[in-house]
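One chain of protein is taken out of this complex; the other chains stay put.
Labels for the chains are A, B and C, by order of writing; each one numbers its residues from 1.
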Amino acid sequence: MEYVVSILKKFPLTVFALVVLTMPFWFPWIGGYGGLATKIMIWALFALGFDILLGFTGYLSFGHAIFFGVSAYATGLMFKHFSDEIIPAMIVAVIVGTLASVIIGYLTLKKSGIYFSILTLAFGEMLHSSALSTFGSFTGGENGLTLPDMIPSMLGIEMRGEVMFYMTAAVLILGYYIARRISASPFGLILKAIKSNQERLEYTGIDVQKYKLGAFVISAIYASVAGSLMVVYEPYVGTEYLRWSTSGNLVLMSVMGGMGTLIGPIIGAAFMLYFENVLSVPLGEEWLLVLGLIFMAIVIFLPGGFTDGFKLIYKKLIGKKSDGEEN
Amino acid sequence: MSKKSTSDVMLDCYQVSKNFGGLQALNDVNLKVKHNTIHSLIGPNGAGKSTLLNVITGMITPTHGSVVFDDTPMLDLKPHEINQLGLAKVFQTPAIFPEMTLIKNVCIPALAARDGSFKLNMFQKAGMKSIESFAEETLEEVGLKDSIHKEARFLSRGDKRRLELAICLAHRPKMLLLDEPTAGMARHETENTILLLRKIADRGMTMVIVEHDMNVVFALSETISVLAQGTIIAEGTPDEVKGNPKVIEAYLGEEQE
Amino acid sequence: MNYLFLQVLTGLQISALYMLIALGLTLVFGTLGVVNFAHGALFMLGAYFAVVISDAFGFSVALIAVPIMLFIVGIILERGLIRFFYERSHTDQILVTFGLAIVIGEVLKTIYGANNLPFAKPSWGSGIVKLHEYLPFLEGFVAYPKWRLILVVVSFSTVAALFLLLQFTRFGLIVRAGMRDSQMLAFLGVNITRRFTIVFGIGAVIAAIAGLFGGPITQVEPELGMKLLIPSFLVVVVGGMGSLPGAVLASLLFGMALSFTAKYAEIQQIIIYLLAVIILLVRPRGLMGKKGLME
Partner (left out) sequence: MTKKSDISKTISRRSILKAGALGSVAMSAPMFYAKNAWAESAIGNYPVEGDTVMLGFNVPQTGAYADEGADELRAYKLAVTHLNNGGGMLDTFKPSKLTGSGVLGKKVDFVVGDTQTKADAARTSARRMIERDKIIMLTGGSSSGIAIAQQYLAAEMGIIFMAGLTHSNDTTGKDKRRYGFRHFFNAEMTGIALSPILADTYGKDRRAFHLTSDYSWGHTQHDAMKRGTEGQGWTTENNIMTPVGAPDFSQYLTEVLASDADILVLNHYGKDMVNSLSQSVEFGMRELQKNGKTMEIVVPLFSRLMAQGAGSSKIQGVLGTTNWNWSLEDEGSKAFVQAFEAEYGFPPSMAAHTCYCQTLLYANACEVAGTFYPPEVIKALEGFEFDGMGNGKTLYRAEDHQCFKDILVVKGKAPADKTGEFDLLEIVGTTPRDVVTYDASIFGGELGPYEPA
């Protein structure tokens, strides 16, 4: 047991990559399937980026679906009007998502606490409503942006099935690597300090506003890549990509997995999608009720989420040892 | 940083006034703090000491007046810009990063000193070593070397103050502002703090101290300014201030309330 | 003239419901410092209780019984769950009450189904009022649903009652003091905990009133809580968290905005969000917010 944990601690990225890349082999044994595996990767990337904002700086955005959705629409529109090639589409999508995040971040990050949450929520709902009605002719309104008979491809290789899975997995592993580097960097240290004591930080010569914007934009870039991949994976854009419930799900995932740990939100995303799509079948109509109860139990008894739970179990198993040095 | 000051005045508050609604918190306050001195600010409760400190650190904008630090006008500057100019503040209740280890607490100001107020150094791991060893030295200086990997929230109140002092020092400021640095400390802790501050000052640090404990004030200060009802009523060396009738009146007035 | 009058009346009437929901939300926040995302669910619970009881025993029984029931529910919630979150972060409060809202909604759905339960108004509240008979400046025939006028009256009376309670009673005095500094009061030996429980109960009672009088208008279904929670939250935040007059002002603003833009769908569907964004950008703490709270 200790040996396993020591390997985990020494080679976290390698272990992570192995678990992700071997998913096609072990996932079906627990009732998973290909499409879900890819979708988990995409949401994991989304949640991972969100952790750089919520987990590090403590800013609870209820409008992060904006970047996921805006980028998804940009990708879809590129496919529709430009070409099936994913590279230009994804580049444009990420640029659009990033621009949106710079503007919205600049306007909202001056507020904190619930004012920030509500402001991001208001921005999100505004865009969602516009996508449904005002811009309906571009977005396809409630029907979603449909892309008949097209298969996104990269340099002529069709992006479906396993090719898509491994591409997404590679992006996720890269994303995880980058996030870990950020976490260990001076930049990451200062982001975590924002959550810890923002006022002290301001009086320590740090331009907190810029760091917050930095975190916001980075997390929005993750969201944009995820949103874009979503459309590559399935050439279809639904309006609910922009809806507050998408942001809400993201929050649920991060909290259940464990905020600020990077791996936590990934586990949270995997758990939630697995629950929603596999465990919901035996549970029937009441699955959402069960999920709500699980969520509440975690917030009440295990504020650190699953990752905290694992730590507790581990400590129980090996007897109490070391104060769990942060990594 | 290396800019040479043209006068021997490091901090110059000129006719600073602040109005909160109808309340005149500060009224034409003039305060000059000289290089390499410890300058104390005393006065009864509600005299405007905290307001003045907050004006200096950029938290409050005065109604009128000016604040010049090291030849740079400081009004309209944000707290972090003021800090980058070399002015660090030790808060009344210790302001630290409670969930972080001591070493990380001190690395942050060290980074701010090295990289400025913002740097997108997401991948830079190199150079962290020197920052860390510098942080360690600073912690050693304030006497916290033994617990550098402890989380700050587990420290005693006195140690939290030391940590905060280390945070301020790690930025290599030109001047320290201390808001009641010994509040709530036991006697021996207070004495240790006095020694520590003396040691720091002797290496060439300007300090402004707001303090209630007269033992601390008289043990440390070269100059004392007395603030009452928003105005400076007396200023001078400890001995001059001690005998000033206005000061006695101001303090007695407080006691009668 | 008639048109303008009707628009104003409609705006007033839309804001009445927002106001009732926002009132409990902002009271609980201002006093207890708790961000209660489950408040919409409490409103919905009130509406379900109201429809079930008034079907079985008539509306007048419900009028008495539902506020009492919600008061009890509120006290159980506060004692059993919310009080453990006073010391936790606002984020945690949002999260746990958000979870609670999902659970309440799903339980109601399991019991009563996802479709609307028809809520029959009592006979004294149905029908229309011919306003032109009372207001001489109206030309021709101008009528408005009686129930909606009752809602406006109930809503403003509730606001007034709450205001009087807080402003002119000893209980209100302590609660208002507690809003400023709860530790201080605890030192003074005031049992602030019990009063906080009661405040949460009062919040739930206001939700019950909203359910009783709002239910017949909006119909009763398990997503109602969430549907009204978001606009109500916007009302509270735009008004300034914890400010009762702010909540009143913001709900009036939203109500009028929704009423006057009704013809222009593109604007109307985003108007409250647009207003919220603009107001919060210009006035960071909302219309009447206090510095320090919620930051």
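To be clear about the criterion, a contact is a pair of C-beta atoms (placed from the backbone, for glycine too) under 8 Å apart; a residue touches a chain by one contact, two chains touch by 3 or more.
Only a predicted model underlies this, so the values are computations on that prediction, with no experimental measurement involved.
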{"item": "Among the chains presented, those that the missing one touches", "value": "A, C"}
{"item": "Contacting the left-out chain in the complete assembly, out of C:Thr10, C:Asn36, C:Ser155 or C:Thr197", "value": "C:Thr10"}
{"item": "Candidates A:Val4, A:Ile103, A:Ile151 or A:Ala297 - the one touching the absent chain", "value": "A:Ile151"}
{"item": "Contacts of chain C with the absent chain, listed as residue ranges", "value": "2-3, 6-7, 9-11, 13-14, 17, 106, 109, 113-118, 120, 126-128, 141, 143-145, 147-148, 217-219, 221, 223-224, 227-228, 258-259, 262-263, 265, 268-269"}
{"item": "Chain A residues touching the omitted chain (full complex)", "value": "24, 27-29, 31-37, 39, 129, 132-133, 140-144, 146-149, 151, 158, 160-165, 234-236, 238-241, 245, 273, 276-278, 280-281, 284-285, 287-288"}
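Convention: only the chains that are shown with their structure count from here on.
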{"item": "Intercentroid distance (Cα basis), chain B paired with chain A, Å", "value": "42"}
{"item": "Length of the line joining the C-alpha centres of chain A and chain C, rounded to whole Å", "value": "33"}
{"item": "CA centroid of chain B to CA centroid of chain C, Å", "value": "47"}
{"item": "Chain C-facing residues of chain A, complex", "value": "58, 60, 107, 110-115, 117-119, 121-123, 125-126, 129-130, 132-134, 244, 248, 251, 255, 285-286, 288-289, 291-293, 295-296, 299-300, 303"}
{"item": "Residues on chain B engaged by chain A in the complex (per definition of touch)", "value": "57, 78-80, 83-84, 88-89, 91, 95-101, 104, 107-109, 111-113, 115-125, 128, 131, 149, 167, 171"}
{"item": "Interfacial residue positions of chain A with respect to chain B in the complex", "value": "178, 181-182, 184-190, 192-193, 195-197, 199-208, 210-211, 214, 218, 325-326"}
